[in-house]
Structure formats: structure tokens, C-alpha cells
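Quick one: the structure is below, and I'll ask about it shortly.
Heads up, one of the protein chains got dropped from this complex, but the rest are sitting where they should.
The chains carry the letters A and B, assigned in the order they are written, with residues numbered from 1 in each.
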Amino acid sequence: MLTLQLVIQTIICGMLLGGLYVLIALGKSIVFNVMHVINVAQGWMAMLGGYATYWFFKIYQLDPLLSLFLIIPIFWFIGICFHKIFLRPIIGRALLPQLVITFCAALMIESLATFLWTADYRLVYPSYAKISLNFFGIKLPFLYVINFAIGMMSIIILHLFLTRTYLGNAIRATAQNREAAQIVGINIERVETLATSLSVAFAALAGALLSTSFALTPSIGESWTVKAIIIVTLAGFGNVYGVIPAGLLLGIIELGLGLLIPGSISYGVGLVLMLLVLLCRPYGLFGLRVRKA
Amino acid sequence: MIGLKVSHIVIFIVSITILSSIPIFLSEFTLHLLFILFIYITLAQAFNMLAGFCGYLSLGHVAYYGIGMYITAVLVRFGQPLSIACFCSAASAGVFGLVVSLPLFRLRGASFALGTLAISTFMHTLFSQEWLGLGGSAGLVLRIPYSYGKIPFYFASFIAAVLVTLITKLIRHSRFGLALLSIREDEDVAEVLGVKTLKEKLKIIWLSAFFTGLCGGIMALYMGHICPDNAFPLTISLQMQFMSILGGLGTVIGPIVGAVTLVGLDSLITFTIRELNTFFYALIILLTMIFMPDGIWGTFVEYRRKRVLKSNNHRKEGGSQ
Partner (left out) sequence: MNKKAVTKFQAVVITVIIVIAVIAGVAYYYGSLPAPTPTVTPTIPPEKAAILIGASVSQTGKWSAAGVQIRDSFIFAINMINAKGGVYVGGRYLPLLLIWYDDASDATKCITNYEKLITVDKVDFVMGPYGGALNLAVLPTWEKYGKLGFFQAVGDELYEYGYKYAFGLYKGSSYTVLFVRWMADLLKDPAIPEHQKIRKIASICTDDTSGKYTYIGLERALAQTGAQIEIVCKEFIPLGATDLSPYLLKAAAAGAEALILGTKIDQSIIAARQIESLGLKFKAIWCGGGPTYPAWAELGPTGYYYFSVSWWTPRLKTQGTLLRSKIEWSNEKLVKDFKLTYGYDLDARGINAMISIFALADAIERAGTLETEAVAMALKETKLMTPSGLLVFGPDNAWDDKYAPYYLVQYFPDGYYIVYPEKVDTTPIAERPMIYPIP
């Protein structure tokens, strides 16, 4: 029953899946590090990205991968608006108002989406989604691999952006020490807006890619946000790049345990793990021992 | 008793007398609404105890609510009289809160919040499992004879709300409350100054979980049927947070104001605007949060305080001139 092939298959699929969740988690982590704001609405942004892909696919027959070139700028702009409307008032405020306000934003988005598009499931199913690659008897869906590749590519681009460009360095500087960054002359306002746009664009990217694999409905934002929170916690709040291994790990665990333990308790394990991490290694599994958020 | 004014006591007694004598005049639906209102007030106060006074945000408070529900259900099935069942479930929710928070209290702020969230979500998954014998996803049925009517429930929730407000008020004006406030402001300094932070935190979470579990127990009897979706609903967690913050964290009247506003808003929107009611509901809460960041009652308290300060300043300036 439990052949090695099955195990490896599960692990790899888990990794691929986790890779996508990482994108949402990345956005969350960036926003948190720069502004110390937990943006609960991240998953709902991903949902919007998914719907945008769906409508482009349905109305203009635009291939989902190509529509990424449209979606990223659109959601960059949406991120700027989102920042100005929702996030600016809550920077520097206590935790509860942040959560409440961003969650209200999420609720508003979800109820609008349900009103406009109904809660029926939608599907983006391009023709090449059927191909499956065969590595020594392990079957991998082609789409998963592509999504994973795009995800990894985006992360590399993000890394380059953060380290090689002025704005990127400004973001990192603000994350490290806000006051010092201000002294040095960095425009904090612009940096924060940039961080939000970045994270929303990433969330939309994740949503667009996820929508090619899974069915969309407005309430899916909730489960994506929860996964992102788990990943960010596992990675540790101060660590942006730690979300990558954390996300992969989560994917593997959820899938792998589903194999061993019958029933839905396997999803609870992700939560238990998060709890353990919080208790025993608050800086995250892959975090650096240094600063606490 | 620091700062306990006679006027407060008078208002308190008058309102209790009024509220306990009107049920016989009210319609079924008003009774139901008031029942729900009192339950929400209790929940908001319980949440406020931990979040407002102590500064610890517990996102997963619904875990205690659900445990209260389930334990009541189990006890009632074994034939225990209802009030005993409620009390026992509340007490066990309290114990559960203690047990769970003992490790969790090592965390602060956001980590604590997430930890509690993880626990409540895990509870939901756990209670959906068949092998627990608690009915899995379908849950348990409690056949309470309907001849009880609503009035006992009204009083049960009313007493709970009164008790919790009373206890909150007493805490606020006691040394215990002072200790909690100091923990909220700066926990390490409090520890250094001699406040036994862990002990105080455990005490408050026992109280908070007790009342949350009590609400769960009463609701279980009222609903008649519990299942994981009804016992650990995300909406209760959210509403506890909304109510507390809308009313004003850290005040005694704040959660009451918040609960009344929220229940009123909810009913108003549901029974008038039919489409998109979640949208308007969230919008109104959002706007209130942005313009009245301390909550409705909290802003009022702040305003009063500023006025007192201003008049004090004027007096001082006049004197020193």
C-alpha cells in the first residue's frame, strides 16, 4: 500500500503545493516586517487575483500564464489603493484594531465578490493542464511544476529587487530600523506603500496560479489566509525568506499525513505544529535568533 | 475600593431591577433578542477581561465556548440537572483555559493571539472526528422540554451578564485590577516590581474562560443541538473582538456598549437591507474603528478625561499666575 513511490510522489506534490502558499505568505511577511501590521486580508487579495485570472480566461480566452502580465500591474495599483485606504490608519496601532480593520476589509471584499459573482465554484482549466510528466514512475502534473517554477522565479526576482535596487534596500532598511531609515532620508511613506503593493501583487500572483489548479469561490480567501498565517508563524515573524522552507514543509506535512492518518485530523496537525513552534521556538523554525518582531 | 462611586452603584441597581421585572411584558422575539444580547455582553466582557485589562489578545476564545457547549451536552445526556451542567461546564472551561494558557503565557502579543487561534481551529477539527464519540460532524441533540419557555434562559443569561459586569467592575477597582493593568502596560517592569505576573494572568484567564464556557453551556441548552460548526464558529470569536473594540477595550461599560451596538446593528441590517448585509456591517465597523479608535465608550471616556485635564490645567495656570 504505502510504496516508496507513493511517498516520494506525495512529498514532491506537497512541495509544489507549498510553494504556492509561500507566495501569499511572503506578502504577509513583507508587510509585517516593514510596517508591523498583520494584514488578514491577504488571502482575499489572492482570491481576487484568482477571479481576475478566471474572468480574463473566460471573456478574452487569455491564457492564465500570460494574463499574469496584466494581473501584476493591476494588483500593484490595487495594493496602493488598499494601503492608502485601509492600512495607513492602522500602522502603529495595537494588534486588535489592526486585525479588526483588515478583517473588515476582507469581509467587505468577500461579500462584494459573492454578490457580483455568486458563490458557485469557478474553474480555470487551460488545455495544457492535463499533461503530466513522468519521472521514473513518479507522475507530476505539468501545471504544478510550472506554477512552482514561476513561484520560485518570482521569489528570486523579489530577492534581487530587495538587494540590488534602491527601493528594495530602502524596504529592508525600514524593516530593520524605522527611525534610522528616516534619518538617512528614506521616504517611509513611499516605502510602506511599496511594501503593500508588493505583497498584494504577490498575493494576486499566488491566487492566479492557484486558480489554475483549484476551484474558486469567494470564501476560499479564508483558508488561504490561515495557511499563510501558519507558514509565517512557522518561519518566524522576523524572517522573510524563512517562509520558503516553511511553506514547503507545510505542504509536505499536510499531504503526507493525509496518507498515514485517515480523516481530517491531518489538517489539524499543521495547527499543532504552529502551536509548538510558537511555544518552543518563537523565532520560527528557520528564523534567526536575533531580533523579535 | 478605588474609584467606586455611589452614582455607579445606584445606576447599577436601578438597571438591574428594571431589567429583571420586564420579561413578563415582552414579546417572544424581544426576549430572544435580549437573551442573545446578554450572552454577547457576557462574551464581550469575558474577552475584555483578558484583552482590555491584561493586554493579551485571545483570538481563539471560542475554544472555551465550544468546550462549555459540549460538556454541558454530555452532562445533560447523562441526566444531570441543567444548572449543575452549566456550572460544571463553565468550571471545566475555566480549567481548560488554565491548562491551555499555562504554556501559552510564555508568549506575548501576536504570538499569543495566533497560538489561541491555532487551538480553537484545532478544537473544531478535533470535535469533528468520529472516534471521539461526540457525534462527529453531526453533533449531539439535547432534548430539553420546551415548556421551560424563554424566561429561564433570559434570566440565566441576564444573571451571567450581571455577574460578569460586577466582577469586572470589582476587579477594575481592586489591587488585582491594578496588577493586570500594570501587566498590560509593561509586563517585565511589573514582574520586577513584584507583581506575580503568571499567577495574576492565570487567575484572569480562569475567570474569562469560565464565563465564556458558561455562555456556551447556556447556548447549548437554548439551541438544542450542537455540532462542531455551531460550537466553534469563527463568527463568535470575531464578534467578541468586534464588540470589545467597538465599545472600548479596557473599560467596564465599553463591552456593554459594543454588544448593544453590534446586536442592534446586526438586527437592523438583517431585517431591512436584504442583500449585501455583511458588506454594510463590515463597512460600519470599519468606519467606526477609523474615526473612533478607542471605541464608542472609550472615546467618550477619553473625551471626558481630556476635558478634566484641560480644566485642571486652566485652574493650575490661573493659580500659578
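Everything that follows uses one rule, which is that a contact is a pair of C-beta atoms (placed from the backbone, for glycine too) under 8 Å apart; a residue touches a chain by one contact, two chains touch by 3 or more.
These numbers were taken from a predicted model, which means no experiment stands behind them.
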Among A:Val40, A:Ile101 or A:Leu143, residue touching the chain not depicted: A:Leu143
Hidden partner chain, touching residue among B:Ile11, B:Val99, B:Val141 or B:Leu309: B:Val141
Omitted-chain contact residue, chosen from A:Ile80, A:Leu123 or A:Met152: A:Leu123
Residues of chain B in contact with the chain not shown: 1, 4, 9, 13, 16-17, 20-21, 23-24, 27-29, 32-33, 36, 128, 130, 136-139, 141, 146-149, 151-152, 155, 158-159, 162, 166, 219, 223-225, 227, 229-230, 233, 235-236, 266-267, 270-271, 274-278
Contacts of chain A with the absent chain, listed as residue ranges: 1, 3, 6, 9-10, 13-14, 17, 110-111, 114-115, 118-125, 129-132, 139, 141-143, 213-215, 217, 219, 223, 254-255, 258-259, 262-267
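In this section, only the chains that are shown with their structure count from here on.
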Contact footprint of chain B on chain A as seen in their complex: 38, 86, 89, 93, 95-97, 99-101, 103-105, 107-108, 110-112, 115, 222, 226, 229-230, 233, 237, 263-265, 267-268, 271-272, 274-275, 278-279, 282, 293
Residue ranges of chain B in contact with chain A within the complex: 51, 57, 59, 103-104, 106-107, 109-111, 113-115, 117-119, 121-122, 125-126, 128-130, 234, 238, 241-242, 244-245, 249, 275-279, 281-283, 285-286, 289-290, 293
